[in-house]
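Okay, so here's the structure we're looking at.
What you see is part of a larger complex, with each chain still in position.
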Amino acid sequence: MERPRHQGMPKNTSMRWRLPLVCLLWEVAMIVLFGVFVRFGAEADAHWEEEKREMNLTSDIENDFYFRYPSFQDVHVMIFVGFGFLMTFLKRYGFGAVGFNFLLAAFGIQWAILMQGWFHSFKDGKILIGVENLINADFCVGSVCIAFGAILGKTSPIQLLVMTLFQVTLFSVNEYILLNLLHVKDAGGSMTIHTFGAYFGLTVTRVLYRPNLEQSKDKQGSVYHSDLFAMIGTLYLWMYWPSFNSAISDHGDAQHRSAINTYCSLAACVLTTMAFSSMLQKKGKLDMVHIQNATLAGGVAVGTSAEMMLTPYGSLIVGSISGIVSTVGYVYFTPFLESRLHIQDTCGIHNLHAMPGLIGGIVGAITAAAATEDVYGKEGFIKAFDFTGAYQTRTPSIQGGFQAAGIVVSLLMAFAGGAIVGGILKLPIWGDAAAENCFEDDVYWEVPEDEESDVYHMHNPDKPASP
Amino acid sequence: MERPRHQGMPKNTSMRWRLPLVCLLWEVAMIVLFGVFVRFGAEADAHWEEEKREMNLTSDIENDFYFRYPSFQDVHVMIFVGFGFLMTFLKRYGFGAVGFNFLLAAFGIQWAILMQGWFHSFKDGKILIGVENLINADFCVGSVCIAFGAILGKTSPIQLLVMTLFQVTLFSVNEYILLNLLHVKDAGGSMTIHTFGAYFGLTVTRVLYRPNLEQSKDKQGSVYHSDLFAMIGTLYLWMYWPSFNSAISDHGDAQHRSAINTYCSLAACVLTTMAFSSMLQKKGKLDMVHIQNATLAGGVAVGTSAEMMLTPYGSLIVGSISGIVSTVGYVYFTPFLESRLHIQDTCGIHNLHAMPGLIGGIVGAITAAAATEDVYGKEGFIKAFDFTGAYQTRTPSIQGGFQAAGIVVSLLMAFAGGAIVGGILKLPIWGDAAAENCFEDDVYWEVPEDEESDVYHMHNPDKPASP
């Protein structure tokens, strides 16, 4: 079932025509589609003065820009620096980690503005955008960055762009089903971003299984400074996660509450991660892989419930559990997934996004089901779950059921979508590297010749010895 | 008086059971205490709609979240990336610097929310929290990060957690005495955060004096790239310090003014630091230690007075002086403190936080004493110093006296607290490393085997030669 690998016969990994072709064609398509469809929303349009009068707003500060722009910038940092640098831990794949993440995210946000716009911001034939669309586009691309973590080092940039195109599309469909058809709450995206993104990526990497990957085993580790670069990514994700989970919550108390819950959950998660990281090693030494990743599980696991009345201690409990689950995952599940299920998960997204995402979905369902007018207040209750219009009669327990259904739908979309997209990426036309050249920047990047690099030379006969 | 060191007999530094036990026990304690005490404040609670009506607020933008959240995120970055990376300058202690700072801060903010909450946000048996509590918790932990700088590389993670527990407690008591009993203004924490934190840390490191530390002298320096990592910390502290000093100031002009004063002070500080760094070296070359640290003294030194009418030129003066004092401190005081007073101050916090903190307290006292209704306006005067209720009759000169008293109290708390906590940390049960293994990540971390690492091998007989 797997593609045979002929060692010694180098694969054609040259991107010279394929990558420019794909990038330019797609950018032209974006320009055309934006030209036909995308316009400024009322709050970003020069007609805003009139709009303000109509809506009886007395101050420019009521523009949504001021409610959401600081959070948007934090989310933006998470996508580009957070995910980008988190993946630089590999000793010779830092350019690919930061650079390809940059490429796929920059393309993905354009396509996401269109896809999500058609579903959510379409009015009179036009997609009307504002700062919330930018945040949602970043969110959508976040799910692609997650999936990228599973296949990091094993794919060509073209494969990543193809995957981004399909995954953004599927993300938007899944998101529409959850938010609009099931009327599910998922402000921080435990289901739509993390569960969907992670299981999608895991399915793709399963389909792309490389039996000879141990040939590049020596390059799958880190070096001292690459681990420090990765900590830049970790910390920015960790610090800005309260902005992530609160960025598109309702104005006022909901944004405020989301930030507090996430802050608490993440703080607790660090302690349980450190505890289990030390406990599960023979000599009790801490492992940077856990610190870089499992400390973030607390943010994932309150993604759905952060804007609900989870309460600070509820957040501590969720954060504590997710740190434990995630660390245990790195120690026991990742090797198991690789050896038994042939799922090669470079960054361990199963531990950081998949399992905590599921926890997040479940916690969200429980928190919703347990909601009462007493806890939320009469108005707050209706506002928090948007029990208006067609949903006026929905009860908390029914909402909890729909939330649970959202998890299942996300999983199904991820598995089905991942299988199809994995199949497409398996076509032998995308220029991915041979197994012995995985995790090596030299395949797709001009790499400077430092002294160190001697040691990591790829098996490339036409490369001269360094001077 | 000092613990004898038996070279050759390695100490038991294994964290395998001790660290997990401490982390998990404390996290459980946090969950229980949060469960009993902590609830959302009015602005983060789902009842906010009703609150809004009661308070006659017409817009969600009046929620304190929008006044303070951007500053909160900046402060958050300072604590985790700023302090964390500032301390990565050591060639082989980057994991410990970033990782232990992460651990102690994540634990500290939970405990600080409780401690500060009992003192300042306690109502009907509950601590009601909002974004301001998160900022204050970060502030409180900032003082622990400062103290960590003095003992960097010489303690086990358990010692750090024990120190955090006690220091957060003492910080909160000291803060309560200053802000509530003495009615002192200290928005940027020159006294409560910097003076207290630094002298506390210096006292602890004095008690923990290691006579044989020259055994790890080769590891106390930096390498080229570790100095660049440290500059990430420096710059984030420098850039976001205006947010630090303005984060909890009164809404409106006070926040605005604090940011401007801090911006000015820091800009001036860079120039005098560069000047003295060059002047005090034989060959006139700049020293990265000064650039990484003394450039920040300007932020510390306007901590108390930034929200007052210090004026931009006043800020330039304070910043200029503090840069000079701090740089001179690195060149002359630090060696003196070590050789004569047996104070081993790894990061030189005496120069960056202790002395500039004292300057900040004094400048604050003078600025307060010099305040007039003419300069502040009648209403502004009362608002700036909160001369209402019991303090209605306080005059500027009396306020100046109380400000000065605040410095003294902070110093006493720091010395007494540091001595006691130092004594506790001296107990031979915490798993700290032998003198020859200080400043070496290998003791508590799984460290990847890069080629470079050969050179830095610790004196650990059971470690195999790298392949």
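First chain written, first letter: the chains are A and B, and each begins at residue 1.
Going forward, a contact is a pair of C-beta atoms (placed from the backbone, for glycine too) under 8 Å apart; a residue touches a chain by one contact, two chains touch by 3 or more.
All of these numbers come straight from a predicted model, not from anything done at the bench.
A.B. asks: For a quick check: 2 copies are placed, so what copy number does the complete complex reach in this file?
C.D. replies: 3
Throughout what follows, only the chains that are shown with their structure count from here on.
A.B. asks: What whole-number Å value describes the gap between the mean CA coordinates of subunit A and subunit B?
C.D. replies: That gives a centre separation of 33 Å.
A.B. asks: Which subunit A residues qualify as touching subunit B in the complex?
C.D. replies: 61-62, 66-67, 70-71, 74, 91, 221-225, 227-228, 231-232, 235-236, 238-240, 242-243, 251-257, 259-260, 263-264, 266-268, 270-272, 274-276, 278-279, 281-288, 291, 295, 309, 311-313, 316-317, 320, 375-377, 379-381, 383-384, 452, 455
A.B. asks: Can you check the complex and tell me which residues of subunit B touch subunit A?
C.D. replies: Spelled out, the residues of subunit B in touch with subunit A are 14-17, 19-20, 23-24, 26-27, 30-31, 34-35, 38-40, 43-50, 52, 59-61, 63-66, 69-70, 73, 76-77, 80-81, 84-85, 88, 92, 94-95, 98-99, 102-103, 106-107, 109-110, 113, 129-131, 134, 157, 225, 229, 232, 444-448, 450-453.
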